[in-house]
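What follows is a structure written as structure tokens; I'll ask about it next.
For this view, one protein chain was removed and the others were kept in their places.
The chains carry the letters A and B, assigned in the order they are written, with residues numbered from 1 in each.
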Amino acid sequence: MKAILKVFFLFSFLGLFWLVPSWAQQTPLTPSVDYRDVPWIGSRNVIWIIAQVHLVLGGFVLGVPIFAWICEIIGVLTKDQRYDRMAKEFTNLLTAAFEMTAMLGATFLFLLIALYPKLMGYLADIFLPTYYVYVLLFIGSTTTLYLYWSGFESMKGRKGVHLFLGFLLNVFALLIVVVPNSWATFQASPVVLPGGVGVWEKAWAAMWNPTWWPVNIHRLIANVVLGGYICGAYAGIKYLMAQNAEERMHYDWMGYVGNFIGVFGLLPLPFAGYWLMREIYQYNQAMGITLMGGFLSWLFILQAMLIGVLFLGANYYFWLGITYRIPGAEVKYKKPILAMLVVLLLCLGVWMTPHSLVASLEEARKMGGTHHPLLGVFGVMSAKMTVANLMILVTFMSFIMYWRAGKVETAAWAKLAKSVMNALLALAGVAVIVLGVWGYFVPAIVRINYFSTSQVLIVLFVLVTFTPLTAALLKSAKTTTEMVWGRMPARAGYVLVLNAVTVILLMTMMGYARSASRGHWHIYGVLEDTSSYAYSPALGEAGFFMALNTFVVLALVAFIFWIVSSRAVRHPAFSTQYFFLAPFLFWAVSLFDKPAGSAPRVSEGPKYFRRAVATAFGLLIAFTYIANQVPQTISLPPKKVEFDPLQIKTQADLAKVGQGIFFGKGQCALCHSIGPSESARCPDLKGIGAKLTREFIYESLTQPQAYIYQDYRHEGVPKEYPARMPVINKNPIGLTNNEIFSVIAFLQQMSGEPISVHPSEITQPAQTAAAVPIAHAP
Amino acid sequence: MKGPLIKPLVLTGGVYVVLKFVLPLFTAPLPSSLIFLYIALTVTGVLIFTTLSEQAMEGVFGPVFRFLSGEGVGGAMQTARLGLLVLFPLLVGWQTYSSTVPSDHPPAENRTIHPAPPGEFAGLSNPIPNTPENVMAGKGYYAAYCSPCHGAKFDGKGPAAGGFSPPPANFVDPGTIAMLQESYLFWRIKTGGVGLSTEGMPWKSAMPRWEVELKDEQIWKIIMGEYDGAHQKPRTWE
Partner (left out) sequence: MRMRKSGHRAGLLLFIGMLFPGTMGLPVAGWAQESVAVRATLIADAVPDDPTASAWNAIAPSEFPLSPQVHWPTRILQVTVQSVKARAIHNGKDVAIMLEYADPTEDPDDAAAVEFMVGEKKAHFAHGQPMAQVEGGPVNIWFWKNKDGKAVDMTAKGFGTLKAQDDQDVKAKGAYANGEWKVVFTRPVTTANNETDTQFKPGDFVNISFAVWDGKKEAGGDLKEKGSQKAISSWWYFRLDPAPNYTPYGYAALAIALAAGFQFVVIRKLKKGSST
């Protein structure tokens, strides 16, 4: 009965979502204003906070089912009841977390429609069909979530069905990330959308933009990491506050699993990030440089610091586990731990060394610029890739060492296997370094396509060979020292908290990076941000918002844990949409208790909780401080240049204007490249000005379907993008004749041809618009 | 002050001495931001390693705490302890003083050497075929227009370079043109220092706006000559 009631409430809540698309369709398509502002805090900042908090909580909501499902499978496979219990404990969170995220999502959406009508109108026009899909997915996800959640009890005997439900839930959850990702990635890397195609076809074309899948994969992995580390932090705090040995053992173990899953996700994450970065660079060099070498380069130094904290924290936790959980292991593992620590620190030192150093003018004069002659070599990509790979290797070895600790292999081939593994590891390390150093001496493209990929493959090879090999070795191994749970020192708990905070902080940071890399564009190169918030704030201010968003997320997550784990158990209703009322009710009820003067609690729990909070705060404050110490630059939108026929005196002027239009308003460069490009979705226009007459180019632009030039053949496999050539003098692009002429002049210039368009052909403002028929041109 | 404690202290001090005094014997001195970063990493490493087990902690922090609390400490050590206790507040005071006093140093400038190019330049490609003649012609233009500052050896140390801050780019450095596409160089040569965005501090750059004096074709040839002469390859996507 209760379950039915819940589903009813949920669906009535979901009703809101049905309204959204129709509203989005009606209102913003003819917006009366482009922007609305929020006093004092500003519309951009409101959206920033809500969007980021929603996104991270969404990541949590989508990461936890993966986490729970994996735990359940492990539980079924190993028959270890603890995994099943933990899966259930985390699924309990989901209902509250899910609804909180949905609420934030709805707020986010309403705010976007209210504050950014121009952008939302534009997006709704393109993505309308996907909104319906999204709502359906949302219902699917909600339904499977509730069934999976309640099935922990009711489907005890039918684990197979329950696991299948969990699988379905994760499929829905994955799709629910993938669809909005297409909206967000379209903003960063839009593709051209021809007019006159069906709404579904248009939406599909827009979804399939170059960074869609790199972001999907990156976010999926990051969600697993987030789920793992939040589990770890929860376990860490619970461990610190534990009242008895049994609780201590359970939460110690849970912390171990959380850290393990977090690290498990962390290892492939840099590879996914590298892929994403590569796609961005390829999509648009300017955006790639903004991120890595330009305005945002300092953000990536801060990111390196946080990732450093994460890697050190994860390894420290493994090492603490070895020395505390396995009695007598300390002496044996001291040397390898020291070696790993030194390698990690050296790698971090390289990773954090920026290309352009923070130096006073005096220091810069001594160095001859802000590149250090010796250490400057650490600043480039080859070095960063190398140390990232080494750090992954070391962390993986930490885990393997932990896994093997306290056991003695008995298999006959153990000795051989171990020496093979050692040789492999040494070889892999050397190979990664050799490739890294060699990378300085080869063209960038060879390094990116072959060397970096090889480094990644080498490390992945080690990961996939060592894991089964070690598993096989340990199957027959004799345990010499049993692992003792519940003996970890307090600092292990704080490390888990620190790692969770770092992961969230990293997510808020990358959110800013993605948004700021678009510069002053809502949709890169297509829809300009003309609001007063078109600039990107400096890192200090941005760092404050990142820390604030992290804090809000942490507070909300802690709140959900508190509701679910402590009191709400007695009030099941509070685990649904009323959960946010719980604290006020409890507070109100407690008012009557207070005069009675209950005895003070003896527990030391709150003290540890306060300290965990202080740890989190400490990191956030330190981060904000550092973000304010690095160079502060605001990225302002560039000065605006209008097409002014009076300014065009020579053919070179005309070509210069054409260059601006080709890469700007005309959106030509969204598909076409000048010169070969992997990311080009249309014919390469290099030399086109020499191959075709200006009349032919003009016709191709204004009547693209009239005649297909036979010499154009796509090399290789035909691309799937329905990148049909739009009619360039009609909406949505709508270039004027003047603008088309200047583009032709630019294309002729780029082909090394004499420009055949003359400035006198440009329609002056006094003349009528359609005055120059192309056929009569000389 | 013996045993496990001495190692981390020596290590940290050693790292500092090497970075600060030994390294400058071979190369340019490191900026303090970098020294601080490396020392912070060393200290982090020491803290991690010494807190891995109770024994290790006791070995390192025990003597420190006993020393600080003055328990069982006598003679010269007691004097050292008192000295430290006096020194610490003074150090904090000095730090506070130097951070509140009006700075004697000009504001730190952190110029982005390679800011993002404007969109209309990012997608260009070199229309001039890469033939030996064109590369030679480019080297000729380079010698005439660029080498006074960027140097005949492409190392940024031309005879006219000395007075400029920031110094002319060193093309032999793997962190400059080897990371960039030809179109980026085209933008930088064509629009010159004044074409940079704010983060590139255009007001400080002495790079001429070559579009005033050179044809696009010459600029493309210079780019080819420059890569060839500096033994670098442009970044491409093929």
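Everything that follows uses one rule, which is that contacts are C-beta pairs under 8 Å (C-beta built on N, C-alpha and C of every residue); 3 or more make two chains touch, one makes a residue touch a chain.
Remember, predicted model here, so these are calculated numbers, not experimental data.
Note that the undisplayed chain, when the full complex is considered, contacts A, B. Within the set B:A56, B:A80, B:A152 or B:A206, the residue that contacts the chain not displayed is B:A206. Hidden from this view is one chain, which touches chain A at 360-363, 365-366, 638-639. Taking the whole complex into account, chain B touches the unshown chain at residues 12, 16, 20, 32, 35-36, 39-40, 43, 47, 57, 61, 64-66, 68-71, 84-85, 88-98, 100-102, 104-107, 118, 148-149, 159-165, 191, 193-198, 201-208, 212-213.
The criterion applied here is as follows: only the chains that are shown with their structure count from here on.
Centres computed as Cα averages put chain A at a distance of 28 Å from chain B. Considering their complex, residues 23, 26-34, 37-38, 41-42, 44-45, 48-49, 51-56, 105-106, 108-128, 165-167, 170, 173-175, 178-179, 181, 183-184, 197-199, 216-217, 233-238 of chain B touch chain A. Residues of chain A that touch chain B in their complex: 282, 284-287, 289-290, 293-295, 297, 312, 316, 319-320, 323-324, 330, 334, 337-338, 341-342, 345, 348-349, 352-353, 355-377, 379-382, 440, 442-445, 489, 491, 525, 630-631, 633-636, 638, 659-660, 662-664, 669, 673-679, 686-687, 749-752.
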